[in-house]
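All protein chains but one are shown in place.
And then subunit A:
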Amino acid sequence: MTQPSQSNNNRMVIKLVAIVIGMFGFGFALVPLYDVFCDITGINGKTNPYAATYDVNTDVDTSREITVEFITRNQSGMVWDFEARTKRITVHPGELNTVEFYVKNPTAKDIVGQAIPSVSPGTAALYLNKTECFCFEQQPLQAGEEALMPMQFYVDPQLPEDIKVFTLSYTLYDVTGTSSVAMNRG
């Protein structure tokens, strides 16, 4: 056993290098896996990035009251004024509601913003259906411009019984530089 043929070693090295390459790939595969996993389980609080359709025949469960809270914050470096006009609202599951968010670009230059939603507790994200949201698109605001941005949503009646309150937070990012091709963001 002590003087192994060189080919023995080579075969083993090839196998081990294959594992290494495979694990390097696995590191990157974790990215889509993570997205799919979170999509199915809703555990990272991400809501759907596209509009849901509301069926007018949806049963409204008037026996339940759900409190939805709205929080806004700016990523550091984003200078817009951004606030929820409605801070909290009590809704029945299945009922369609609209709330508004105010934005203003107080600077002298045009800026593109992108709001990223996040729901806490995360599982509630699966049951929050937005039929209309400013977060689906990037929002350009000219210098000094202000706007009221609507968000229309309903809560799926399947929402687990133990969730009585959930919070939807929007973080606003300045994506002016990256909305075309991004260079150095350092």
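Going forward, a residue touches a chain if its C-beta (ideal position, glycine included) is under 8 Å from a C-beta of that chain, and two chains touch if they have at least 3 such contacts; residues count from 1.
Everything that follows uses one rule, which is that contacts and distances are computed from a predicted model.
Student: If you look up the hidden chain in UniProt, what protein name do you find among "Nitrite reductase (NAD(P)H) large subunit", "Cytochrome c oxidase subunit 1", "Urea ABC transporter ATP-binding protein UrtD" or "Deferrochelatase"?
Tutor: Its UniProt record gives the name "Cytochrome c oxidase subunit 1".
Student: Which of A:N9, A:T107 or A:Q158 sits in contact with the chain that's absent?
Tutor: Only one listed residue reaches the unshown chain, and that is A:N9.
Student: Tell me which stretches of subunit A touch the chain missing from the display.
Tutor: 1-2, 4, 8-9, 12-13, 16-17, 19-24, 26-28, 30-31, 34-35, 38, 41, 43-46, 49, 75, 114, 116, 120-123, 171, 173, 175, 178, 181-186
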